[in-house]
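The structure appears right after this line, and notes come after that.
Of the protein chains in this complex, one is absent; all others appear in place.
Each chain carries a letter (A, B and C) given by its place in the written order, and its residues are counted from 1.
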Amino acid sequence: MMTFVNLLLAVLLLALAAWTTLARNMFAAVVGFIAYGALLALAWVQLSGIDIALTEAAIGSGLTGLLLLNAASRLHVNANAGGNTGRSRLRVPAALLSAAVSGALMLCVFALPETPPTLAPDVAANLASTEVRNPITAVLLAFRAMDTLLEAIVLLFALIGVWSLSSDPHWGGRPGLRQYSEPNGILAYTARVLPPIGIVVGAYIFWTGADYPGGKFQGATLLAAMWLLVLMAGLADAPPIRRTWLRVALVAGPLAFIAVGFLGLQTAGAFLAYPEGFVKPLIIAIELALLPSLTLVLGLLLLGAPLRGEEP
Amino acid sequence: MPPVPEQAVTSAGGLLLVIAVLLPFVGVLIGIALRGVHARRVALCTLPLGLAIAIAIAVTVLQSGAQLTYLLGGWAPPLGVALRADMAAVVMLVVVAVVVCGIGIYACDDFNPARESPGPRASSTFWLLLLAVWGSLNLVFVSGDLFTLYVALELLTFAGVPLVCLDGRGDTLRAALRYLLFALLGSLLYLLGAVLLYGAYGTLDIALLRAASVPEPVTWAALALATTGLLAKTALFPLHIWLPPAHAGAPAAASAVLSALVIKGSWFLLIRLWFDALPGVVTFSAAQVLGALGAIAIVVGSVVALRQARLKLLVAYSTVAQIGYLFLMFPLAFDAGSNMLVHDAALTGGILQGISHATAKASMFMAAGLISAALGHDRIADLAGVARAMPITVLTFAVAGIALMGIVPSGAYLAKKLLLESAADSGQWWWTLVLQGGAAFTAGYVVLVLVNVLRRPGGAHPVIKRVPAVSEYAALALAVCSLLLALAALGPLPAHLISNPLAAGELLATLLVLLGGVLLAQGLSLHPLFAAAPAATMPASGLLRRSAGATGVMFARIDLLARGWTVACISLLVVALLFGGLLFFGARG
Amino acid sequence: MADVLLAAAGIILVTVALGLVPIVRGASATDNILAVQLFGTGGVAVLLLLGAVSGAEAIVDVALTLALLSAFVSVAFVKSYPAASSDVTRSSAMYECRA
Partner (left out) sequence: MNAADLFGVVAALLVGIGLYGLIVNPQPLRKILSFNVIGNGVFLLFGAIAYRGAAFGLGSDPVPQALLITGLVVAFSATALAVALLLRLFEATGSDTLSSEPPAANPSAAGEQ
């Protein structure tokens, strides 16, 4: 029965992926992509990747979907693509080559070693020394903490890039368009009701991350989504990007991470090492410091380049 | 073989590697927080500190004579991530630090947020991006883990893309978007390779992979995919889709960063992959094809460079050609005896070539930018009188040109000698032709520019705006570095190699290269060097020039076709499948 | 018992897949929005069933996240779909003036 569900999932995933890439209508393609993200989350659950399922549900189908929806509506390409400007005689070689790459990869899947190499035993053996119970959090914040630090920096680099795309008169201004809605309409109502729930869930997902699936990133995504909801309903406006508090909040998390890293030099003998007995508190401290920075950077990445001056 | 015991422990002074990576990143973070004019100040403070760190790493490695290792968090690979700096990484760290400092000084005046032009947005962003590129490159050089390297590549891309479109005009935005999409595709292919390697060997650590990897289908597929992805990011012809348009509109300092530095990241990672992670998986034929792609890049890039009407684009296409040069070491370093790539003179020559290119190309873009700023245009045909008005800048261009040509006295001369010797030793005489021919092509476009700037101006004084002297000297200093740095960087070289660079044979070779360059420039360029060649003297020359012109137009067409999105993607997949096939059948046969 | 739950999950997946057919055939804005909603609720239901089968309680958290974000995406969809709401027409008209 499990195999049947997996097969069904696989077929649906492929159908939706094909739909997403081939559909004529831009909006339909994006809708397909959002649905596809939700299905991917199911696939991750089937592959025992609950942490990834959370991330996929939050990012793949949530934030990326919103990003693409916004883009589609601003580009006004909801009309049909209007024929293919691509050279149609190159479609056949493109299809053949893509199929060849796909086929080669499939052969690789079956050529993987019979006894799969794995680091699970290493992680299991060292999990106790990290004092957290979620092995993925242990990898993310102890064994390979550098990658997590870099991940936070990647987001900031992308934000620098996005901001650099504002037009000169609007540099330093407010990102995104001013949103309006009926003050007593259903949207404003949703934007008042949903965020408290979302914030509680976000905080819970963040807090539970040390021992169970979850963590700062998934929590921050939920918080960012709730912030955006309030903005979309016009209940609040995005802050101008020249604000010092905003910029300090953006970099505070990564800087705190680096500071804790250097603290480890003194107390535990290596950069990004933690002294025994303080591992879990320090890991939670880092996650807590990253949470607001990540929430802001995710929200701001979705809002895009500044499009307006400082006045609301 | 890398010393195995070393990888398991942190070596003394290893912390310097962490600082080398994090210092520019912290600079970016502080720059974001302080914004505006402070971003420039933070960057200018970070530059000397970073240079000092790079030199400290070099001193430490030279003193200990072993590679520097740092285990992050005290966790040894495969569970943890190690930072390592061998000699090649150290050389790259130092050279990149020098180039970044040079670019910083050059751009000091251009990108001043307090000034009207180019405005606070472009100027403060530029400084953040410069630091971002620097930190990402340092991470590429020292990281020993394929996934951390993936993140480093993406950091580099995200820092590089906004540099392309700093001025915010439509065509640069389009170039930036093309660059981003193509580079992202490249990163994904690289990541796919890394994923397959993890599936096969359960580790992403380069030293452990070297010990564990064996020639088998999954490894071949991984190497082919990762190589193709990295070639796309390095913009090796025919995967140079983004490079020329990106340089057409970018500010000179940004062009210098992109052309001299950013592409070196993926190039260096390719060296890591081929020489350090999977040297035994590489086959003779795959290495030959990689070199052949380089040779094609040299020919097409050079011919198209000679056909350009604008100086900036000429320098951009010369980058396309020079990138080809950087791949000639791969076939030459293949050791037929052990059937694998080895660290030998060819690799030394290749790295030397890379650092000469980094410094020389940065200074060449700066010189081109200064000329363009002073004249208000960069049409090659209208450069007459520039030599008299801007002697230092023209000297910079000439010195950088000498360094790129690889003639006496430059670091690239040594690099070329090393590669020529490898070619002779391994009996691969065909690469000798490519090496000498490439030098002649380089001589061609350098001579083309120099002849034009040395002309007497026909009318009024051409310079409409004075350029800051500090920028001129920064560019000159980098050009001189390209002559000297290479000598200092690599330490002892085989004595016979530099026995007598002024011997008659060497001088003759140099003259031949220059003469070849003059002929190529005369035949192929839009405006012949010696326009007044009397037709009566040689009726054949007209025919020759017409056929050369037709060849030039054909190459320009090929270049334009190759840079179309669909064609470029198809070439990418063809290259991937080609490498996969070569590895598969090469190992069999 | 597990088989029954899995069968239910399979049936929901099929139902959701059928819900996609209108989009494929070229649907109105309303159909698109409903399809997103359907996937949100369908996904949540399947997740809860799979959680019950595998006994991993954390799957409930995934369901929670998916539920919240699909509500959020629906709002975003209404806001961004041209001519689906008067609010958006105003903002996109503003955008056109600028562009």
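The definition used in the following text is that contacts are C-beta pairs under 8 Å (C-beta built on N, C-alpha and C of every residue); 3 or more make two chains touch, one makes a residue touch a chain.
Quick caveat: nothing in here was measured; it's all calculated off a predicted structure.
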{"item": "Which of A:V162, A:L187 or A:A273 contacts the chain that the document leaves out", "value": "A:V162"}
{"item": "Of B:F25, B:Y70, B:Y198 or B:Y445, the one touching the omitted chain in the full complex", "value": "B:Y198"}
{"item": "Residue of B:A66, B:L177, B:A292 or B:A384 touching the missing chain in the full complex", "value": "B:L177"}
{"item": "Contacts of chain B with the absent chain, listed as residue ranges", "value": "79, 147, 150-151, 154, 157-158, 161, 165, 168-171, 173-178, 180-181, 184-185, 188, 191-192, 195-196, 198-199, 202, 244-245, 248-249, 304, 307-310, 313, 317, 526, 552-553, 556-557, 559-560, 564-566, 569-570, 573"}
{"item": "Contacts of chain A with the absent chain, listed as residue ranges", "value": "2-3, 6-7, 10, 13-14, 17-18, 20-22, 26, 29-30, 33, 36, 40, 43-44, 46-49, 51-52, 55-56, 59-60, 63-64, 67-68, 70-72, 74-75, 77, 81, 84-86, 90-91, 94-95, 97-99, 101-103, 105-106, 108-110, 112, 116-121, 123-124, 135-136, 138-140, 143-144, 147-148, 150-151, 154-155, 157-158, 161-162, 165, 167, 215, 217, 301-302, 304-305"}
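Criterion: only the chains that are shown with their structure count from here on.
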{"item": "Category of the chain touch graph - line, ring, star, complete, other", "value": "line"}
{"item": "Whole-Å gap separating chain B and chain C, where each centre is the average of the chain's CA atoms", "value": "47"}
{"item": "Averaged-CA centre spacing for the pair chain C and chain A, given as whole angstrom", "value": "18"}
{"item": "In the complex, chain B residues that touch chain A", "value": "10, 15, 18, 22, 25-26, 28-30, 32-35, 70-75, 78-81, 119-122, 125, 128-129, 132, 139, 147-148, 151-152, 154-155, 158-159, 161-162, 165-166, 168, 173, 192, 196, 198-203, 216-218, 221-222, 566-567, 569-570, 573-574, 576-577, 580"}
{"item": "Chain A - residues contacting chain C, complex", "value": "1-2, 4-5, 8-9, 12, 15-16, 19, 23, 25, 27-28, 31-32, 34-35, 38-39, 41-42, 45-46, 50, 53-54, 57-58, 61-62, 65-66, 69-70, 72-74, 76, 78, 177-182, 187, 190-191, 194, 197-198, 201, 204-205, 208, 212-214, 218, 221-222, 225-226, 228-229, 232-234, 307"}
{"item": "Complex contact set, residues of chain C against chain A", "value": "2-3, 6-7, 9-10, 13-14, 16-17, 20, 23-24, 26-27, 29, 32, 35-36, 39-40, 42-43, 46-47, 50-51, 53-54, 56-59, 61-62, 64-66, 68-73, 75-82, 87-88, 90-92, 94-95, 98"}
